[in-house]
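All protein chains but one are shown in place.
Order of writing sets the chain letters: A, B and C. Residues in each chain are counted from 1.
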Amino acid sequence: MPEIKASSVEPGKKAKISNTGILFIVLVVLFALFSYVGRPFFFSTLNLVPMLNNLSFIGIIAAVLTMVMVSGDIDFSIGGNIGLTACLVALLLSKGLPGWLVVIIALCGGAIMGAFNGFLATVIGVNSIIATIGTMFIWRGIGYTLSNGESMLAMNPVIDYIGRGFLFKVIPFPIVIFIVVFVITYVIMNLSKWGRRIYAIGTNPMASYLSGINVKKVKFVGFLLCGITASLGGLILTSLSAVGMPQHGQGLELVIISGIVLGGTALGGGKGQILGTLAGILILSVLYNFLTIMNVYYFYIQIVQGSVLVLVVATYEIRQSRALKRV
Amino acid sequence: MAKPEKQYSGFKNFLRTPTPTLIGLYIVMIIIFTIADKNFLTVQNFRGIFNNFAVFGVLASGIMVVMLAGGFDLSIGSISGLVGIVSAVLMMDKFGVPTPLIFVIAIVIGCSVGLINGLIITKIGINPIITTLGTLAIIRGVCYFWANQNPRIYNVFIQGFGRKFIADIVPYTTIYIIVFFIILALILKFTRFGRNLFTIGGNETLARLAGIPVDRIKIITYVISGFFCSIAGLLLISQLGSGRPEYGTGAELEVLTIVVLGGVAVGGGKGNFFGVFIALLIIGSIANGMVMLDVPIYLRQVVKGVLLVLVISIDALRNRRNLQLY
Amino acid sequence: GCKTTTTTTAAAETTAAAETTAAAETTAAAAETTAAPTETTAAGGYPAYEALREAAKANKEYPGAPAKDFSLAFTNIMGGIPFCESVWKNVQDQWKLAGGDPNKLYYADNQYDATIGLKNADIMLAKKPSVLINFQFDSKVNSIIGVKFGAANIPIIAVDVPTPGAPFMGVNNFKVAYMAGTEAIARVEAMGGIDKIDKIILMQMPSGGEVTMLRSEGFYQAFVDKYGADVIDPKTVRADGGAGEAEQANKAMTDVLAKNPDAKTVVLTSINEQTMSGVIAAVQTAGRWDPEKFIVITQGCDATGQQQLRDGLTDASIAYFPEKYGEYLIPGSVALMQGQPVPAFMYVENQVITKDNIDQFYPKS
Partner (left out) sequence: MTDNNGIVLKMENITKIFPGVIALEDVSIELYKGEVLGILGENGAGKSTLIKILAGNYIKDSGSIYVDGQKFEIKSPSEAMASGIRVIYQELNTLNNLSVAENIFIGEQLVKGPFKIVDWKAMTKKAGEILGSLNVALDPNSVIGDLSISEKQIVEIAKAISKDAKILVMDEPTAALSEEETQSLFKIIATLKSRGVSIIYISHRLKEIFQITDRVVVLRDGKKVESIKTKDTNANELVTLMVGRDIKEMYPKREVPIGNTVMEVKNLTADGFKDISFKLKKGEILGIFGLLGSGRTSLVKALFGANKVKSGEILINGKKVDIKSPKMARDEKIGLVPLDRKVEGLALHLGVKENITLANIEDLGKGFLIKKQLENKKAQMWIEEMGIKTPTMDQEVNSLSGGNQQKVVLAKWLESGSKIIILNEPTRGIDVGAKIEIYKLMQNLCEKGSAVIMISSELPEILSIADRILVMSKGKMTAEYSRKEASEENLLQSACI
């Protein structure tokens, strides 16, 4: 009988330094490099704090979408959700509703959108890629219809605070939301029973179902949370821009999914880390910020971001196949 | 030999695909649109619909081959954009490259990029969605190298390539799509290569164990996809009369929607061209139908989304019995 | 006409106030200023600016290299588009003429996306430029950008789309569209009046926001003012031409043509030249192209537009002269750097370009 060792290694992680670890090393190296090359602009609170602010709404959605993706699904409708939420918020404010009520309604709207996606994916049993491409059109189309295509100022003390307020007068509120959401999702995914179910379902839904896990419920809740978070993201973006417009969030799904994938989440489900997602979106964001500081044209930035995505994921694969070769 | 209990026919298997649902739905759509506007069911309109989905149809041919083998290609829009802008620039007076050579160069570009995708995916082993998400961005970035050029297409042959009609009725592009679909369908059904695609898409390990050269075949599928991107790129500049670096942006999502709607499994191993063709008709007719119905501009996206969700939901419900338990 | 004056010091104050009201007002102002002078600012009142303009117009080095110790940020509405590339190129050239250090000319591409626009504004703010030239598609989103830069005491010049509280340079979208409409009406009359016209097709860009929509709605308004809504509305078709690119417009036009098989005489306009190139290709493909019966008026007259005019595809284009934007923007910026006032509105001289006068404005190279 061989000795059974309990190691602290998480499921799916085998190498000595995890991929997430490598990613954070890459991040630190890039950060140091950029601080030097991009001096004096890059490494300054004047630059980094707004960067994090602008990242916050993408980050929180990425964190929750990671949960959905680990469970083997995907949600393409997040961008549409943001657009619809932004228009809804501006419209309701223009009707004179109090800010707190608008926030509640917006989050409920997100919950409804998420629940609808979840309904399609679990109850009806539609492939979530195509279901959420469909709802992406629906949400954004409703946003356009609500606003009649116009952007609307969305100013109100409560809404302003969400994206532009400060906690204790120093910490920007979006960054607070960002940190809170990441901590919560980290706890759920890595320490909780719910997270275990998510990983199990992503790995083998059939076996999970036959082990008494309510697969549909777990998946449904994932979509629900994703909807709520996307509308929270919509609220933040509305506040950051002081404007509700149906274009808000356009194309963000690919940005967010790139970040998640860069963070090591597998598309088929079962594999992925919240910290990886954090590192992934930070890297993409830092890259954009630095290259823009360096006056690089957008299409070069695109080339760099695409290459980084391929290179980093290539590193994962090479590491993994090395591990296998040693086999 | 005893008589088998279960007898199978091709028709029964056809009934299990989403195609019947799609056909049913399309008939309903035709009826609604025809009632709404007498101009819907006309030659003139269908010429337009067919021409409008030509690029998607050509791209669908390629992505379908890739997807059958379990792959994915998100870079199709970018590749066709690259082919388009480069070909258009080469056609400018200052370069004056002859037409046949344009075709050769276009195809070489498309196939080479496909080859690169294929090599990264198989040799490094990166997930195809991620690889092509990366190359999608990279190639689009490269397109903008020619942003300051402003090529318009005067080449009569290229102009006609994506725009002419036979007997003023059947668009050339329709012929291309039908020919491509038939050739590919035949390849899929009647060649070892085609059958191997299904094996690889169904179970890659199994395919390797069966001695099928999985990597080589996968690379070929990306080259094929690249080839169709070349054709699509040429069609784009032909139909639009000019070259621009942004052509083909977002095509991947549209094409993906079409092929998945047409019954191609995202994991691979399942799909048929007939279904994809009907899906093309459906997606192609939705936008047109909304113009016919005078749906307000801002509502059109909603209608399109609702229709999409409806189609796939009906299909899912119809196949309830095959539905997994979870 | 309305001639609000704004000085650098006032700019900061107004931007601070912008948060509540200014934003809404200025967009309204955008529409109001339809009646604004066609010619640029009247001389006098802005001596520093006027002097710099002289040098800029003459394409000569500005006396005393006035931009030498300053930095300038420029955010472009959508890099890669010929129009925007022309603006950017002229800004660069003029900055050099003004003695500016190319390394202190900061650039970012807003990608027709408000989220990216905000992000870029923040990055530019971190670089603390002396002036920001803000070219971003949504005027309301611009108000928050204005507030941020106002708080940092960095003046802004808005390009084509207003930034509340900041001097404005470029075209008045509504006005130009109205001009295009007037130009079209002249041709309609020449054809024998509005009764001869079957359809007026507006190829729009809903995703471009309301300022962009003015480019076709102004056109429509000119027709309504002339013939009345009850005559025009039944003839008007609004189509979604996508994101200002040829592809979607081409498809939309194909569908519109099929819906209106009897439309022979057609008035066409679109938000930019690229869109129109796709629209025309659709008409040609449908076999319905007849230059005599299609009245095609475009806006922008960038390289694509010039070629279309020369090819006889379009009848007229309202030139925005993007290649001259820098001649206003850099003098304006430099004046602001020097603490000198600049006009609240620096309109470019819009010009109707036709096949007849194109060589005069854009000599063949």
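Keep this in mind: a contact is a pair of C-beta atoms (placed from the backbone, for glycine too) under 8 Å apart; a residue touches a chain by one contact, two chains touch by 3 or more.
Just so you know, these numbers come straight off a predicted model, no measurement behind them.
Undergrad: The chain left out here touches which displayed chains?
TA: Its contacts among the visible chains are A, B.
Undergrad: Looking beyond the chains shown, say which of B:I158, B:I212 or B:L281 touches the absent one.
TA: B:I212
Undergrad: Could you tell me which of A:S94, A:N214, A:N295 or A:T315 touches the chain that is not displayed?
TA: Final answer for the missing-chain contact: A:N214.
Undergrad: Looking at the full complex, which residue from A:R164, A:R197, A:K219 or A:H248 touches the chain that isn't shown here?
TA: Candidates A:R164, A:R197, A:K219 or A:H248; residue touching the omitted chain: A:R197.
Undergrad: Give the residue, chosen from B:G125, B:G202 or B:G250, that touches the chain omitted from the document.
TA: Hidden-chain contact among the options goes to B:G202.
Undergrad: Just checking the interface: what residues of chain B touch the absent partner chain?
TA: The list for chain B reads 1-9, 13, 189-192, 194-196, 198-199, 202-203, 205-213, 269-270, 325.
Undergrad: Please identify, in ascending order, the residues of chain A that touch the omitted chain?
TA: Within chain A, the residues touching the omitted chain are 1-2, 4-9, 11-12, 14, 187, 191-194, 196-197, 199-200, 203-204, 206-214, 270-271, 323, 326-327.
Heads up, the rule we're going with is that only the chains that are shown with their structure count from here on.
Undergrad: Touch graph across the chains, line, ring, star, complete or other?
TA: Drawn as a graph, the chains make a fully connected set, so complete.
Undergrad: At what distance in angstrom does the C-alpha mean of chain B lie from that of chain A?
TA: From the centre of chain A to the centre of chain B is 29 Å.
Undergrad: Would you kindly tell me how far, in whole Å, the mean C-alpha position of chain C lies from that of chain B?
TA: 37
Undergrad: Would you mind listing the residues of chain C that make contact with two or more other chains?
TA: 79-80, 206
Undergrad: Tell me, which residues of chain B touch at least two other chains?
TA: Correct list: 144, 147, 245, 297-298, 300.
Undergrad: Once bound in the complex, which stretches of chain B touch chain C?
TA: Counting only chain B, the residues touching chain C are 37, 39-40, 42, 44-45, 47-49, 51-52, 144, 147-148, 150, 152, 163, 165, 168, 236, 239-242, 244-249, 287-288, 291-292, 297-298, 300.
Undergrad: Any idea which chain C residues touch chain A in the complex?
TA: 19-20, 23-24, 79-80, 105-109, 111, 113-115, 118-120, 122-123, 125-128, 138-141, 143-144, 206-207, 209-210, 213
Undergrad: If we count contacts the way the header does, which residues on chain B are in touch with chain A in the complex?
TA: Touching chain A from chain B are residues 120, 124-127, 129-131, 133-138, 140-145, 147, 245, 253, 256-257, 260-261, 266-267, 296-306, 308-309, 312-313, 316-317, 320, 323-326.
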